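A single protein chain has been omitted from the complex, and every remaining protein chain is retained in its original position.
Labels run A, B and C following the written order; every chain starts at residue 1.
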Amino acid sequence: MSAEPMIDVRRINVTFSVSRGFMAGRKPLRAVQEVDLVAHAGETLAIVGESGSGKTTLANAILNIHPPTSGEIFLDGRAVRSLGRKEFARQVQPVFQDPYSSLNPRRSVGATIMQPLIVHGIGDHVEREQKLLRILDLVGLPRRVVNALPHQLSGGQRQRVAIARALIIAPKLLVCDEPTSALDVSVQAQILNLLQDLRTELGLTYILITHNLAVVEHIASRVAVMYLGRIVEEASVEDLFRAPKHPYTIALLESALTPDPTLGLPDLGLSNVFPNPIDPPSGCHFHPRCNRTFAPCSRVAPRSIVSDGHRLECHLYDPDIMSAHNAHSGDL
Amino acid sequence: MMVYALKRAVLGLAIMLTISMAVFALTNIASDPAIAIAGEGATATDVEAVRQRYGFDRPVVERYAEWLGHAVRGDFGMSYRQQRPVARVVLERFPVTFTLACLALGFSLALALPLAMFAALWPNSMIDRFAVLTALVAQAVPTFWLSLLGILVFSVELGWLPVSGSTSFVHYILPAACLGFFAMPAILRLTRAGLLEVLEADYIRTARAKGLRTPTILVKHALRNAIIPVVSIASVQFGYLLSGSVIVETIFAMQGIGYLAWESVSSADLPVVQALVLVTAFFYVLLTLFADILNAWLDPRIRIA
Amino acid sequence: MTAPLLKVDDLHVRIGARDRQVHAVRGISFEIARGETLSIVGESGCGKSMTSLAVMGLLPRTARRESHGISIDGARIDGLSDRAMSDLRGLKLAMIFQEPMTALNPVYTIGNQLEEAYRRHNPAAARGDARARAVYLLEKVGITAASERLNQYPHQLSGGLRQRVMIAMALMCGPDLIIADEPTTALDVTIQAQILRLLRDLQTEFNLSILLITHDLGIVARTADKVAVMYAGEFVETGTAREVFNAPAHPYTRGLLAAIPVPGKTERGGKLAAIPGTVPSLTDHLEGCSFFGRCSRAVPDCALGHVALTEPSAGRAWRCRRPYLEEAAHQGGALS
Partner (left out) sequence: MQPSEPIPLRETRRRGRLARVIVERPGLVLGMLILGLIVLAAIFAPYLTPYDPYDQDIMSRRLPPVWNGWFLGDPQATMAHPFGTDNVGRDYWARLVYGARISLIVGFVSVAISGFIGSVVGISAGYFGGKVDLAANFLIQTRLAVPVILVALAAVAAFGGSLQMIILIAGLLLWDRAAVVTRTVTQQIAKRDFIKAAKALGASDLRIILTEILPNLAAPLAVILTVEMGQVILLEASLSFLGLGIPPPAPSWGLMLAEAKEDIFFAPWAIAIPGAALFLLVLSTSLVGDGLQKSRER
């Protein structure tokens, strides 16, 4: 991998100032903490986490909708801060979760899909219409929907419109935030298939934000697991699904309920304590829920350990911590 | 909770300060009070004399600061027309308007609340349609026309009620009803909407799923939540009634602050007008502050933040 | 086999006024035995939620229920007045909803809302009894420091905890049947797994029957004893979880199962078998098979008449003229 990565996220933080309750004092919420991520061209990088894990904030930072508070993002080797908003937008486009919310209800399908061309001043009227027809075919929408309003379409069709709008200015990177979660199972498969086809056909790079591990396993090549703003484990999909290491990742994988009636329900062994993102636990953020927590977890934040492209933030796999701990317990 | 109340009070104070500035600007900068006092046909020297006598020749900021300092202590200066302290003039008239507004609010609540309640309980029923229609019609009736019609019917034709004055309770009946009718549609609509929203809430369904009886659900679960918007609506309307009393008091010649306002405006008695605007605004701010704090206390999401 | 706890016979739900009526539930029948879980699974708009509300007698004002009988423990409940029905709700059958964030009244404490459920059906009980029961159940649903929690308001709890409170509330009067409508859809996956496990443990402990409404095939497979696949207001396939998942007969069931990626089973990056088209509108009079037009096995005949339920054995049934039977037998369950 000699080429520059498509997107290179270096130690970014996103911090909000949140009011605690109505008109009470404000406190910083560190939604994304010290995140490092790399996605190479043609890759699908999945970011997995639960609500409040900061995955959507991270997506917004990557999309330049809400730039990071600190740290730097590089697109094709160039710092995003130095790029113009439009120049950046031409290469990175989003697909959102809810196609009911991501389309302007007052704008027809055709106008919605051509909007990016108008904003970016690309082509004249004739060229825009040609591009529109081509993209409709590409995403599998019949041409007669051009004059329809979003409410006249089904959920799957709307999501195709959203994808068409994102693709019409030929971006290189698509940030998909839960692209199928709002859809019914049967439609979800259509959209997943479409995303797969588009990637091979157009050579796209995807960042896929999701909570659905089955989807990750199906279409992603790398996966990063987020918990309370931090990436706690990152590996290739094969690696992570074959040998998950972080207790949280293991719990996540077990909670993915595959439709197999012989399996029954997993016993995660997690405690049901729910940390407040505004006031995250000391040390390892996961330790209050973890089933393998031990002394250092509540005191020291785990450092990042990398081996064979498998990155991890957990004391259990930190040889220094473990040997110190074992020595200590041996003394007792 | 204390912090919330305090912040809310600061906001009210800021609003009052802004309004006082606007009032002062309106009466001292946009128009020349000296000309108004000197009256029609006054010569330039007359006006200049007035200007010096009342101190209008000093810098605006200085005059504002002085005026505000006095106003805060309840000293609004002397009425040009009556040559008596403004505060006394206003205070004399206040009870009439306060009584009138209370009666009017009582009247409109008595009319609007039951109607809104039944309308929300049976949406799209006859009573709901009737309620919506009542609100629409009442909103379109000009208060002064209603008052005149009231006089025509109850005073002129039937002779039941006095035409004007504010000396006894019977004098208040017709004006209060007319004024109350003006506030009724807003209370009716907003209460109905608030109740409908509450009745469709998930927790009402939960209460039904628990097997609670309908009266329990309405009284315990729906009303307690629905009362929160009603408190706000009623307090806002009470503020409106104070200023809306101008028309009714003028027509019925009731010696309240509304009538006083009309008299003062007509005779360019600016200190009184200033005081009335400030007092009415102050009352409104006080009422909404009270309502917000009451609501905060009723709603644990604010009380225990 | 004893008599079923819940028996529903030919239930219909119609919503709305005459000219724009939606026939949301179109003649479904099912039974749930004591201690058993029946899961109704289907996509949005298939009528599964209406079914649950119809059993509870909690349908929205505009909806009407018709049936040939709904009975609990052999006693008919379909003819009961709302007042008589409210005597049963919470006592015999209780419900857990999807949105734990809004299902609790924000202005009352957890304790108040829990005790209220108990005292409604035990009017003679002392206040202390209700409180003791609330503490007992909060501990049962895994909430620590239960007696302090009683004085908290809903907004002070997280979504997962609120759903635990909802479960405790449903159990206050020891009902026989719990109806859970998408109880974990609003929750995170790890919490979902914990809540489902909690429900299962409580089911064993209290011998509860559960009617579980969900769109998630994974949840169904892992929790249900019996499964009913619902499509366009009808059951298109029923059976035990093993029967339905290992040998789906109806093309719709098969389509659903093939549409979801399953780690380790579906080929990574491969094409998923999507079901083309969309659900028919339930306003119209439906002729023929409701899945006609989306079905890969359909023949012209499928568009005609009413497709009857084929019921080879008790509880196992499908509504299809061209079911996957031989294949199912051959594959013996291994679905690719």
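In the analysis below, a contact is a pair of C-beta atoms (placed from the backbone, for glycine too) under 8 Å apart; a residue touches a chain by one contact, two chains touch by 3 or more.
This one's a predicted model, so the numbers in the text were calculated from it and none came from an experiment.
Touch with the chain omitted from the figure is made, among B:60, B:110, B:152 or B:219, by B:152. Only one of the listed residues, B:110, B:137 or B:304, touches the absent chain: B:137.
When the whole complex is considered, the residue among A:89, A:132 or A:224 that touches the unshown chain is A:89.
Residue A:140 is the one among A:42, A:123 or A:140 that touches the chain not shown. For the chain missing from the display, the contacting residue among A:116, A:244, A:259 or A:302 is A:116, taking the whole complex into account. Where subunit A meets the chain that is not shown, the touching residues are 60, 63-65, 84-90, 92-94, 96-98, 101-107, 115-116, 119-120, 137-142, 144-145, 148, 152-154, 156-157, 162, 165-166, 190, 193-194, 197, 201. For subunit B, the residues in touch with the chain missing from this view are 11, 14-16, 18-19, 22, 26-27, 30-31, 132, 136-137, 139-145, 148-149, 151-152, 156, 236, 239, 242-244, 246-247, 250-251, 261-262, 265-266, 268, 273, 276-277, 280-281, 284-285, 288.
Going forward, only the chains that are shown with their structure count from here on.
The greatest number of inter-chain C-beta pairs in contact is found between A-C.
The most distant chain from subunit C is B, comparing centres defined as mean Cα coordinates.
Here the CA centre of subunit A is 31 Å from the CA centre of subunit C.
Among the residues of subunit C, none is in touch with two or more other chains. Shared contact sites, meaning residues of subunit B that touch two or more other chains, fall at 301.
Listed in rising order, the residues of subunit C touching subunit B in the complex are 56, 58, 61, 82-83, 86-91, 94-95, 97, 99, 102-108, 116-117, 120-121, 153, 155-156, 166, 169, 172.
The touching residues of subunit A, counted against subunit C in their complex, run 50-51, 154, 156, 184-190, 192-193, 196, 211, 213-215, 217-219, 237, 241, 251-252, 254-268, 270, 272, 274. Listing the residues of subunit C that touch subunit A in their complex gives 43-44, 142-143, 158, 160-161, 164, 188-194, 196-197, 200, 215-224, 241-242, 245-246, 255-266, 268-269, 271-276, 278.
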